[in-house]
Structure formats: C-alpha cells, structure tokens
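This report refers to the structure that appears directly beneath it.
Note that this complex is displayed minus one protein chain, with the remaining chains in position.
Now for subunit A:
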Amino acid sequence: MSSRERILGRVRRALADVPRDDTPYGEAVARDYLREHGARDTAATVELLAENLTEYRALVHRCAEGELPAVLARLLAERRAATVLVPPGLDETWLARSDVARVADLAGSGAHELDRVDSVVTACAVAVAETGTIVLDGGPDQGRRRITLVPDHHICVVRVPEQVVSSVPQALERLDPLRPSTWISGPSATSDIELDRVEGVHGPRTLEVVLVG
C-alpha cells in the first residue's frame, strides 16, 4: 500500500465517529466577522494606510500624479543610488526625471547581480490600510518576487485611492491566488535578540512608499 493510501485510509477510519456532512462549504462556516473595521471615507482610509505604514517604519511620501517623477528622482538622489532596478512593465515616465542608471531585470540575471543594485522601484497590486500592508502579485510593473527582496532599498508606488482597500478580506478578494504574492508590512525586521526590534535582517532595510494621486 502506498503512503498516500495509508494516510487517506487512516484519516477515514479516524473520522468514523463523524457523520458525513455534505453542506456546501459556502454555508458551512458563518462569516459574521466584519468586512472592514470602522467606517471611513476614502481620504481617511488613505490617511490610515499612511499612518500604519509609518508606524511600521516605512518612509511614506505623498504627491500628485505629475509630481511623481520628481519625487522618485529626489528619493534616489537622497539615497545616492548609482543603479536602480526597474521591472519590465514599469511606467517609463516615472523615472523620466532621474539620471540614475537603470538596470532591467532579465530572466537570466542571477541573485548576485541583484545584490549589486542599489535600489528598486515598483508599483503594487493593492495596499491594505488597516494593517499597513502593500501587496505585490508579480504583475509587469512589479516584477519577480526576488527583485524587491535582494536590493537594500525598495520604493513602492501606490495609486490612491484606486489601489487602497481597508482590510485584509477586501485585499484577498482582489488577488488571484494562482499568481505568487508578497505581502509587505514595513521593512524586514527581527525581534529575536532580547525582543529588541532591528530593521532589515534580510530584506530591504529601507522601504519607501509613495502614495500618488
């Protein structure tokens, strides 16, 4: 007997006392929890996102659409970035005002090449106000998961209000589970040494979020 059959057989015998329940799953679990916490208008939701991101020590910037190229140029200059990694589908105009050398993420580029890049600029799929989370789903303007992981500085652009939701349930609704996703709430952090929080053990140590719109 294969282990598969053995395990499934054990499960069935273990459940001999449980009556077969064929209630469709949609009805089996009451979902009387909230879809979002508190009633906020759009502006307040964006404000909450900014607050929670800041509390997690992300650096938050806000600007109008037209100002974005200047803001990105300034952030890269302040960081003294010599190279910036750009996902294949990023809006070209975003970096129009910056003269930092652009590096494309080629399928063949290995982790060591990514490690030599100073900064990465991406868009996002959705941002969650209540938890201060940005979610990337590998879309063309976000790129492969590794490009927002290896470089030490990540700038993420969130379009407001379109990409901002209040809550985790609302975010999941917008995502396709078949695409790999990365949920980021503040920069990488550890509390493993006497519970002292230290930012950036492995992921980017600096996360900047630009709320544009």
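A few notes on this one:
We adopt the following convention: a residue touches a chain if its C-beta (ideal position, glycine included) is under 8 Å from a C-beta of that chain, and two chains touch if they have at least 3 such contacts; residues count from 1.
Everything below uses one rule, namely that contacts and distances are computed from a predicted model.
Only one chain is not pictured, and the protein name UniProt records for it, out of "Glycine cleavage system H protein", "Cytochrome c oxidase subunit 2", "Acyl-CoA dehydrogenase domain-containing protein" or "Iron-sulfur cluster-binding protein", is "Iron-sulfur cluster-binding protein". Listed by residue number, the positions of subunit A touching the unshown chain are 2-4, 6-15, 17-19, 21, 25, 28-34, 37, 52, 56, 107, 110-112, 115, 128, 130-133, 138, 144-146, 149-150, 168-169, 172-173, 177-196, 198, 200-203.
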